[in-house]
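Written out below as structure tokens is the structure these notes cover.
With one protein chain withheld, the remaining protein chains of the complex are depicted in position.
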Amino acid sequence: MSETLTLVAIGIFQTIAIIAFAPLLMGIMRKVKARTQKRLGASVLQPYYDLLKLLKKDEVVSDQSSWIFRAAPWVMLVATATAALFVPIFLPFSPFGTAGDILVMLGLFGLARFFIMLAGLDVASAFGGLGTSREMMISALVEPALFLTIFVVSLTLGGTNLSSIVAASAGQFVSGVLIVPSMLFALIAFFVVMLAESGRIPFDNPATHLELTMVHEAMVLEYSGKSLAMIQWSQSIKQAILLALFVNLFIPAGMASSIVGIDTAATSVVSFIAKVLLLSMLVAFIETRTAKWRLFRLPDLLAMAIASSMIGVLFFYL
Amino acid sequence: MGRMGEKVKSCLVNSNEVHMLLADKSNIPEACSYLQDELASKLCSLISSDERQTSGAFVLRYVFEVHGKEDVFIAVTARTKESAENQLPSVPSIVKKFPLAVFYEREIRDMFGIIADGNPDARPLVLHEHWSAGVYPLRKDFDIKTKVSRDTGKEYPFIKVEGEGICEIPVGPVHAGIIEPGHFRFSVLGENIINLETRLFYTHKGVEKLAETMKLDQALLLSERISGDESVANSLAYCQALEKIAHTSVPKRALQIRCICAEMERIYNHLGTLAGISTDVGFSYGSARLNILKERMMQLNSVISGSRLLFGVNRIGGVGIDLDAEKLAMIINTTQIVQEDFEKIISMLRTKSSVVDRLRNTGIISKKVAYDLGLVGVVARAAGLDVDTRRDHPYAAYPTVSVDTHHDTPQNLMEYKVNLEKRKGDALGRFELRVEEVIDSIRMIDELISDLYDDNILTTDTLRLEPYGYALGYAESHRGQTIHWVMVGQDCDSLFRYKIRTASFVNWPGIEQAVLSDIVPDFPIVNKSLDLSYSGNDL
Amino acid sequence: MHLWLPKAHPAAPSNMSALMSAVMIKIAIYGLVRTTFDFAGPSSPDSAWWGLLLIAAGSASALIGVLYAAIEKDIKRALAFSSIENIGIIILGLGLSVVFLSYNLKSLASFALLASMMHSLNHAAFKSLLFMGAGSIIFRTHTKNMEQLGGLAKKMPLTSLLFLVGALAISGLPPLNGFVSEWLTMQALLSSYQVPNTLLQISISFASIAFALTAGIALATFVKIFGISFLSRPRSVHAERATEAPKSMIAGMAVAGGMCIIFGFTPFLGISVISSAFGVDGSQFIMPTSPFQSLSAPQDAPVTPASISMPALGVMMGSVAAAVIGFIAFATRGTKTVRRVYSTWDCGFGNLNERMEYTPTSLSQPIRTVFKSLYRTSTSIDKQYFFGSNAYFKKSISVNSTSKDVFEDLLYQPLTGAAIAFFDRVRKMQTGKVNAYLLYIMIALLLLLVLARLI
Partner (left out) sequence: MICEEIIMSHKKDASGLRNSVDSGDSKHVQTKIMSDIMRDDVETIKDPVNGYTNSQEFRGSITLFDAIPHQDSLDKLCAAKAIETDGRNVRLDLGKCIMCGRCQQAAPDIFLIGSIFETPVKVRQDLIRLSGKLDSQGQKPYEQMGKELKEKTSKILRRSLAIREVDAGSCNGCEVEITALNNAIYDIERFGVHFVASPRHADVLLVTGPASRNMEIALRRTFEAMPDPRIVVAVGACACSGGIFGDTYATTGGIDKVLPVDIYVPGCPPTPQAILYGLLLAVDRIEASKING
């Protein structure tokens, strides 16, 4: 009984950790981007300052908006924070894994996205509609790419339960067979999907200031104060979850398989942090190196991701 | 001029300007058509002035630029007056043959209350719908301090695209980026742009009217602020117009310094535009690097002129700054470093398929559109028109510099003509052309510095102006040709009329044509690649 | 005693007829199930072709149905296309079941059948909810063209809330019932690696792409249907004048909405109904009997299977919500923030009107562009100029876009036509009293289940 309690405590702890450090990850990515542009850049803590300021600011809401507009930030934050409960972070399992698997996580992301897309439409501005229609296109195509990636991962590692697949991945690494061809292709696809889901270049430009080119930001143009803070925070949580998942699925090196000792747990935590930092730097660096793609070339990129996963499937079967 | 003989009342030649006064205003369309068709000339400005006090009528001057080897401007002049009490004066419209005249005619109607008969577009242009009717700011009987009352409830009638599923995207005047204000009304079907209309003149601040209250030297400062980033080109055009009226000869060193500064202005602005294009395609690395170079150039501006935007370079009859050996060395060093870095960054941008892909075939302006609308500058050259005021109407020290290396030898010319025909007028073409011009400008600065005369920087002659004397001044800014028409007042120390026509004023209508084959998210790239000034257009 | 269809509006289609349809369609499916399992003969790999055929037909039908639903601007037709999609998903599950059975993977077969039947049960719930919602909209606005709707969330708050429940459910979002059956179907698809035939495995993974694409587009479709109908500014006077639907209609929707929520949080209720009705052998996989037991994929696999527990998920979401609310309250303590209402950001131009919000056609245009080969849309732009061909002076512009297509003409026109004709006949049974309708639903549902038990 006490062991279960410990597990739950650890699970809650690692969830809170990912939620709390998600903005920091955002700050680090911005810092890396700034440095590659020969700039000093904002402090890595800047996202926290921004969130704190927004929480203290007043709100201005559109006279056209309905209750959906006001509910959306709450739904987003609750859905993404709940999704964070399922993801194994420092340890190869999450004690809440029995309540849901990776598909539940996707469903929760879908719920958040559903509401933010509605919020974009709710304010009756052309920009909101613009953002929603682009998001509709991208999300409709991200879904098959992501599902197929999960297909490959679950075929290779057995099941869709996050804890079991991450544990399997960690186990495979120990036995030295991480380089499975199917997983490599899944990795490519997952990386593309990760960029699309977290709204980064070449899909969306998180630094853009032009209404006509925005995707995600066009939907949240009308938000201010507390609501905006919640949206930005849930966006960073989502990105952190995807990075954590990527790291734990594809590069599980250094992950402790259980909570036996303090030192293995510490190694696990340290290696996880190192890997996530490296990955986020890589993402930021790639962002520096490419331009945002033409809107109607994005389906090609997602089709490539789908094809890559499909090749992964073939490799598994053949 | 045989055919037009009896319809022209008088003809007057003033250096490279030919002014023909028409016997009757009804001959305007015929005279204009004649100039375009028979003399291969192009309408480049339409100037109206309220000369009721001196000659009892409003005077309209349709300025044509003869296209080809000769450096000649022809102005068709006509008079019109109120035929009866409370009835606005009118002239026949020429828009049917000259689509580019539509902005001019609408502007003249707003500012002078002169109606262009037959112009189907009767919407207000400069004075937005909330201005009460019957206000004509450029008439002499309008006091500049008048605060006009505000009408409410009127709306600007945009073209309403019919059809189910069409929606309008209103953008501006407050844009998301750090840019000037203008309103764009897209009619879209999803991402496809069906129609675009622009609503400008948000930054209208009465520059032309204000100039009429100023002394000549004060108006020079105003001319620098027509468009802050074109200060050298605009003040140059203004100074040259006055110098032409007074027949002043400017010291050669001053002319060369004018050219050096004009080219420096071109460099820093082109760098800024290229950086902007890079930002708009979402390639922040390129824009960060190019912006560093732009900052270098602006710091250099500050060193040589005391202003980061080169304010205070030109003076009537010369220049206000001198370049000593230290500064010249600094110019050479800085431009060299900029060029090296620039070439490196550009070669990287060219290898980025994601950048090139977004620019290629985006915002196409065909040669026909460019010709019909009389576009100028980089936009026109990218569309395949061979126009450059520096070469076609040489001014300042440009006759002594090889502005255009393409026209040096017959082989080069041939090659260039073939090259022109291939140009598509897309954003990539404009991008490449700007890159080329930056390099060319640096070369020209080198040439000018190596050949710099030891001379005064300001003419020692006194300015001998005659009352109501007038002339055209022109220059090629980084956006294209800017033409100023200056008419001095009776006291010879103030302006009677100052008509400014910047490159942006003619190039703006091009954007409505450029976006038609594009999707909404590519609009910022189209806009940036055209590099239009709002302030220079709105005045 | 509310009269649902005043005689003054004979053209207005009834929402109840549509509800009946949602149930009636399932009878056809039921027929298919029985035929398949009773007459397809003993389980042998040879009969896998029939399963594969069903999978192919199901996934194609799902994908094409949802693609057409995505671009449809008639709300009822969009829902009808969505039914085609959902039937596709049901048939896909059925096909999987057949394939599994042919290879004697009994537990997987019953699992896939369960997924399929769960989906048809859930579909009955949310689709009747959505059809009733659409009916209320049409009743109040007299139009089923979404280009004319908008802003109804403020005029019909309860209807919008219930319709949202249906939209979330049909989009397969947790914690509603649609998610449960889509999860089951996905798990069934993932389990296909246990079929010892590479060709089949690969074919099924292609079906998975189609299924996932369907799910993705379905979400977009219902964002569009809900967003356009209920949110932003009214696009016509009809929508502007709309008022809340009558209580009876709300009650009908509330029943269906309640079912979506109940089947979402407690899927075992539906599972036990189905397994008893079809005699599925539940012992072969974990059959949740208590609320907090989780629902798992079959354990044929050598590793720990996937599992979900919807009640646990609900509890977790609830506690996270409480934590979030608490945290936000804590973080903003001591600062008094004000919520001020001002017009939508218009870039300073002012005068935003209904022409400046996205239309359904524009909203789905990116999707239409991506799948243009399937739609074969044509857009014609007619421009009139003042001076002949001088293109710089536009007098008027009109755009006409159509999406006529072979699929539509050959396949769906007859299908939807038949469906609508069928609904119209059913409508004759209406008496106009709400309790009668509710009775009909209950009878239909009971009949279905009893029939299933008997046969």
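Letters A, B and C name the chains as they come in the text, with residue numbers starting at 1 for each one.
The rule is short, and it goes like this: a contact is a pair of C-beta atoms (placed from the backbone, for glycine too) under 8 Å apart; a residue touches a chain by one contact, two chains touch by 3 or more.
Here the structure is a predicted model, which means the values were calculated and not measured.
Within the full complex, the chain left out of the display is in contact with A, B, C.
When the missing chain is restored to the complex, the residue among B:59, B:95, B:226 or B:475 that touches it is B:226. Of B:288, B:515 or B:530, it is B:288 that touches the chain left out of the display.
Which of A:12, A:42 or A:251 touches the hidden chain is settled by the complete complex: it is A:42.
One of A:224, A:239, A:290 or A:309 touches the chain omitted from the figure, and that residue is A:224.
When the whole complex is considered, the residue among A:20, A:52 or A:253 that touches the unshown chain is A:52.
In the full complex, the hidden chain is touched by chain C at residues 335, 338, 340, 342-343, 345-350.
Residues of chain A in touch with the missing chain: 34-43, 46, 49-50, 52-53, 56-60, 208-211, 214, 217, 221-225, 228, 288-289.
Chain B meets the missing chain through residues 128, 130-131, 135, 137, 142-148, 173-174, 176-181, 201-207, 209-210, 214, 217-218, 221-222, 225-229, 231, 272, 285, 288, 291-292, 294-296, 298-300, 302-309, 311-312, 330, 333-334, 336-337, 340-341, 343-344, 347-348, 351, 533-536, 538.
Just so it is clear, only the chains that are shown with their structure count from here on.
Across the two candidate interfaces, A-C and A-B, the one carrying more C-beta contacts is A-C. Remark: chain B and chain C have CA centroids separated by 57 Å (rounded to whole angstrom).
Look at where the CA atoms of chain A average out and do the same for chain C: the two points lie 27 Å apart. Remark: chain A and chain B have CA centroids separated by 49 Å (rounded to whole angstrom). Residue numbers of chain C whose C-beta contacts span two or more other chains: 346-347, 352, 356-358, 362-366, 369.
Chain A has residues 126-127, 129-130, 133-134, 211, 295-296 in contact with two or more other chains.
Against chain C, the residues of chain B that register as touching in their complex are 95-96, 99, 102, 120-121, 155, 159-175, 181, 183, 187-192, 194-195, 372-373, 509, 513. Interface residues of chain C facing chain A in the complex, by the touch rule stated above, are 150-151, 153-154, 157, 160, 164, 168, 171-174, 179, 183, 186-187, 189-190, 193, 198, 201-202, 205-206, 208-213, 215-217, 219-220, 222-224, 226-228, 230-233, 294, 297, 301-309, 312-313, 316-317, 320-321, 323-325, 328, 331-332, 335, 337-347, 352, 354, 356-358, 362-367, 369-370. The touching residues of chain A, counted against chain B in their complex, run 33, 36-39, 126-127, 129-130, 133-134, 201-202, 205, 207-213, 287-297.
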